[in-house]
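Pasting in a structure now, in structure tokens, and then I'll have a few things to ask.
For this view, one protein chain was removed and the others were kept in their places.
Each chain gets a letter, A and B, in the order it is written, and its residues are counted from 1.
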């Protein structure tokens, strides 16, 4: 991973790890459960991405630096410096931050590994939504991605797609990357604020 | 993947993707949730298989053609051309079709990758049941494989085993493959129709 991507990756890990530690707190897990759920949320998306790219062990295993933001997140939540407010917006905001950073870094890392543009977009999406989905599945919740209130995967796919487009056009910089991330974050948060909804998936027998 | 297997793989992806889109409809997920659940169901088994075979990125990532049946399935369900009937048999029928095709293609792909016959049978089984299990776990349902009504994994294992046997004997053709698939599908559907049951797994304290 190059020097430009590493800070964004660390920030994304931190954001998702906070979401994991907050969910652990909500579910009354203990401190070790918090470390595990924060690790799964913060590192899970990247591990799935690295397994798919199939070029050696996941970077979360080989670069111990990536563990630090996870531990920091757990400490901040355990010390009650970060906690869910009454409207449960804190978890969702950190989750959105992780989503917006990982769809970017995931797409860049897949691109550097030489995958085709469609695969890079899909891997950016997978990296973005993967950690949160693992967090929710392991904590026995329906994943956030399936919550019909707000949009989740769509901004991540847009972010990954724009990242790949700017890479293909040779105009990707750290600044264009940050702008894409900010766009994804803003869309996600606006969708929660205004309750944007996407049409339902099909006809259900109970609706008849 | 050779030219003979590709159409069967695409059909299997379509069938499982329909099952995912139907489950998304039943769970009142939105259209994007439907795409994600259909992708997980349609492509998940093959991704797990390719991760295990460990010869580069999963074919679902590198060959964008495999995404088309997923999108087609979502569109057909969203357009209400495919929906669950009152007896909830539609989902189960498409799931059975995916199962019967993937236990075949999974075993063939593992065989072509040079794995031993036992491993090929297990990978055929894993490919067959993997997508459906991921679909159900992520949607927070007990996987179909554990439903005591009907047989599920057993026909898939039989299909994978017969596929490996015919490959070993050098008598595997597309027609013998289709016959094996038809057998798996028929056994699965008959087991649902007649409520075949396998003995329970052990003694439970409540039974005493």
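Quick note on the criterion: a contact is a pair of C-beta atoms (placed from the backbone, for glycine too) under 8 Å apart; a residue touches a chain by one contact, two chains touch by 3 or more.
Small disclaimer: the values here were computed from a predicted structure and weren't measured.
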| item | value |
| --- | --- |
| Residue among A:24, A:123 or A:192 touching the omitted chain | A:24 |
| Those residues of chain A which, in the complete complex, touch the missing chain | 21-22, 24-37, 47, 51, 54-58, 61-62, 64, 67, 74, 77-78, 80, 82-86, 88, 137-140 |
| Touching residues on chain B - with respect to the absent chain | 51-54, 115-116, 118-119, 122-123, 129, 133, 137, 140-143, 145-146, 148, 151-154, 197-205 |
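To be clear about the criterion, only the chains that are shown with their structure count from here on.
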| item | value |
| --- | --- |
| Angular offset of chain A relative to chain B [C-alpha, multiple of 5 degrees] | 120 |
| Averaged-CA centre spacing for the pair chain B and chain A, given as whole angstrom | 28 |
